[in-house]
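Please read the structure below before turning to the comments.
Left out: one protein chain. Kept in place: all the others.
First chain written, first letter: the chains are A, B and C, and each begins at residue 1.
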Amino acid sequence: MANEKWGMVIDLDKCTGCQACVVACQSENNVPINDEPLYNQRRASAWIHIERYWEGEFPDVKARFIPVLCQHCDDAPCEPVCPVFATYHNSSGLNVQVYNRCIGTRFCANNCPYQVRFFNFWEPSWPETLKNQLNPDVTVRSRGIMEKCTFCIQRIHKAGRNAKSEGREIRDGNDLDIRALDPACVNSCPTNTLMFYDMNDPESEIAKLAHDELEHDGRGYHLLEDYGTHPSITYLKKVDKDAELHHDSH
Amino acid sequence: MISFNKRSIIGIFDNVDVAADAIDSLKDSGYQHNEYDILTDTPYPTGTFGEGEPVHKLFRWPLFGAACGFSVAMILTVGTSLAYPLVVGGKPILSLPAMSIIMYEGSMLGAIIMTVVGIIFESRLPRLFMGAYDERVTEGYIGITVTCEEDRIALAEEKLRESGAEDIKYGWKD
Amino acid sequence: MTHISQNSASDHGTSNDVTLDLVNRHSHTGNLFRISAVILSILFVLGIAGFVLRITTDGTSNNDKWGYYAAVFAFILTTAQGAPMVAIAPRIVKAHWRRSTSRAAELWALSGFITTLVFVPLIFVLPGLEDGRRSFWFYHEGEVARYIPHYVGALSVVAMALAGLFLLWVSSLPDLAYIRDHQTGWRQKWAKVFARGWQGTSWQWFMVNHRMGILGAFYFMMLVFTHFVIVADFLMPFVPGWIDALFPATHAFNALQGGVATVLVTLFVMRKFGGYSDFIQFDQMWGLGKLLLATSLLWIWFSFSSFMIFWFGKKPNELYTLDLLMTGPYLWLFIAVFILVFIVPFFTLIWNPVRRSTWGPPLIACFVLVGTLFDRIRLYVAAYSVPADADMHGPIPLDLVPAAVYPDVFDILITIGVIAGAVLIYMLGTRLIPVINIWEQRELSIYQVHKRFHRTEVQVLGKPE
Partner (left out) sequence: MQEYIEHGPKKINRDLLAGVLGLPRWWMPIASVALLVILIAMCAYGWELNRGIGVAGINRPVYWGFYLANFVFWIGISHAGIMVSAILRLTQAEWRRPVTRAAEVLTLFSLLAALSNIFFHLGRPWRFLWIPPYDFARGVWPNVRSPFIWDPSAIGTYLIGSSLFVFIALIPDLAVIRDRVSGKTAKRVYGFLSLGWRGTPRQWKLQTVAGILLSALVLPVFVSVHSIVSWDFAVNVSVEGWHSTIFAPYFIIGAIHSGVSAVAMVMALMVWGWKLENYITRDHFDAIGRLLIVVATTWFFFFALEFFYAIYTLEDPEIALRTMQVFEWPYGPMFFVFIVASYFIPVPLWLLKNVRRSPMGMFLTTISVNIGMWLERFLIIIPGLARKTPFTFDWGTYHPSIVEISLVCFTFAFVTLGVLVFSKFFPLVPIFDVKEGEVFRDEIKVGRRTVPASIRE
């Protein structure tokens, strides 16, 4: 596993804002439970969150959704500011967070334009009944450190190990592999809004989709492009007939 | 310091001109400039007592320190970057603008430390044995010390007394 | 001619001797002066010719043809017009060594004529606000007049030139009175016109000092403001994405460095060829050398502060700006600037033997002047060469960086001509106003006393007030 560059395509046209990905992520990655006090303190963590916009004036209102998660930027602003290399870019194109190394300066969180880094203000705790649901493959982060979406690196590694033990490479198109490899949010998405694969794989449908939509005046765009972060996530615009009409009339 | 039969003596003066006269008379009696010294409680313009300009090489110390500090900082920055080559934010492994800051601080730290060492060394400090000294020196009196062989110490005392010393004290063997 | 001592004019000669001596030197015009004035005039005329040819062949609509022109304007603004600061700043902190350099520095205010002249065509070159370019007038269609940057720019250039001329006039009033009283011929007539009414009453002296203080402060403010206007409206808006809050200050502080360098070279020429070696001594070179070192450090600090943010930020617009101005087409020019403006002054001037000589600081100052010229070329030519249709607000593609623009014959003629013009007007100015401040020299003989301190000689400096 040397030349991958894991990436995601998010087709906003398909997103219904159901928040399944949020729940899946929360349980897959042992993200602390966001209870009411935590929300009131504005300290809730959700590695992926669906942001909702309202467009138009009442009663002609439209809800718009955009799932926001760590963009795993190639030129991530969060990385160079960490004094202890607790976050860096690995060879698979992932922006990784080393929990053990983190000392909690919160510099990276300030320098992330997408606001997708979360800080453990308190020691995380779960109700007794939920103790057994914690994912054994994922560290429970102590207080005082940053955490963020990892593209479910534990699943990527597991899939890689499985493939290796069977003496093959991870391939696109093989459903079973993809299922095991996909992050929890992608797996749980009912409308297939989220698509995840190696962007360096020329055979991959998803990589092709991202490439085509970005290049040929398609629907593809990167979030906050003018920061020059070169994210690994490509968003596809919502197809909106009314909006286009509106736009053309200008 | 070679011969151990040296003694030192201090004469206390309360007037700059009288002290300067005393220095003149010591000079006339054949005392070398490294045998007498002037103790004051504040810097006077160089040559106030007719003494020569002290020669020092203080300016070499910071240059040396800066060179050392710069090298250490360079080894540290280049070395750690190469030893732990993690890619962050698409920046080069050897990021010169970032490293130059550390090298700059290193040079300045080296320069300052070596300057301080240089000042202490060039001031001939720390001085372990005080020799002839009087506490009135830090009260505005001017002390003139003479350090010479035992047989010439009496002459020094005489000269100091002649020129108008208020008090004369002997120090232990220096 | 009276005997003048080694160290300072005031040591042995009385102040009257100094006055007469200086007035005599002032009225003597040598052959070297005449020859160089003629050469400079020819160069200046050639420069005008180059300008006429440029305007007839290319018109004013093409920005990229005028890059070098703007650069040499900025060069005069940063060097010659910065020079009066060398008189103003030490006067404020009452440094005595300034006394024999202050007039030489103030006389450079005459170059205000040249900058004003050169600025006029630039007004026509620059586009109005309607193209949607950035401007510090926060322009929205119809809110402010279209050419408001041009008005304000012109006003500030003229106001700065006037402030400099007034400062020069006020500080030379007493000297003009000496000339009026001790000279004959056209000099006397000229001095009579300008020194009118000067008798030297204590009220007049008080007013001279007072006005010099106010005009000096005003000149400094105008300097900062003019550089700010020029940068904010005539340089940065051409480069999409060049949003650098520090740069107006950098540009203005470069004028301090350029000014110190100009004065150092002037002093060297005066000492070597003008016969003022008794007045221009180690003290002056040493003091100015320290200032040159300080301003060089200021240069690297300001430049590095800007660079660091852009380098670390890596936004597309920042990368574009860095590429255009530093690492791209003008890389070699930038390296030359870096060496001439920082490396050379820093590593030579921290070294006492160089700083404590009469040849060291002026030599370094020459390097700095050349470096400043390169710096202005790098900035202005690069900025003016960006295609006018570049989108100022959208994302900026890096491949849009234009290729380096090399000077053609007209550019070279104009550049040399403008510089020659500035030097020429200075030389002519020295014929009218003494290049050493006579009354400050006399004042020095009051406040600088050498006396015995027990067994040694010391200098006692008086600090009135």
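FYI, a residue touches a chain if its C-beta (ideal position, glycine included) is under 8 Å from a C-beta of that chain, and two chains touch if they have at least 3 such contacts.
Everything numeric here is computed off the predicted structure, so don't read it as measured data.
Note that the absent chain touches A, B, C when the full complex is taken as a whole. Set against the missing chain, the residues C:155, C:193, C:207 or C:460 yield one that touches it, C:460.
Of the candidate positions B:67, B:137, B:155 or B:168, contact with the hidden chain is made by B:137. The chain not displayed touches chain A at residues 41-44, 51-52, 68, 77, 80-85, 101-107, 109-115, 118-123, 143-146, 224, 227.
In the full complex, chain C touches the omitted chain through residues 93, 134, 136, 138, 224, 228, 232, 243-249, 297, 301-302, 305-306, 308-310, 312-315, 446-447, 449, 453, 458-465. Touching the omitted chain from chain B are residues 37-46, 49, 51, 53-54, 56, 58-59, 62, 76-77, 80-81, 83-84, 86, 88-89, 91, 95, 98-99, 101-102, 104-106, 108-109, 111-113, 115-116, 119-120, 122-130, 133, 135, 137-140, 143.
The definition used in the following text is that only the chains that are shown with their structure count from here on.
By count of C-beta pairs in contact, A-B exceeds the other of the chain pairs A-C and A-B. Placing every chain at the mean of its C-alpha atoms, the farthest one from chain C is found to be A.
Rounded to a whole number, the gap between the C-alpha centres of chain B and chain C is 44 angstrom. Spacing of chain A relative to chain C, judged by their CA centroids, is 56 angstrom. Here the spacing of chain A and chain B, counted between their Cα centres, is 65 Å. For chain B, the set of residues touching two or more other chains reads 89-90. Each of the following residues of chain C touches two or more other chains: 312, 314. Contact residues of chain C toward chain A in the complex are 312, 314-319, 395. Against chain C, the residues of chain B that register as touching in their complex are 16-17, 20, 44-50, 59, 89-90, 97. Residue ranges on chain B touching chain A, taken from their complex, read 84, 86-91.
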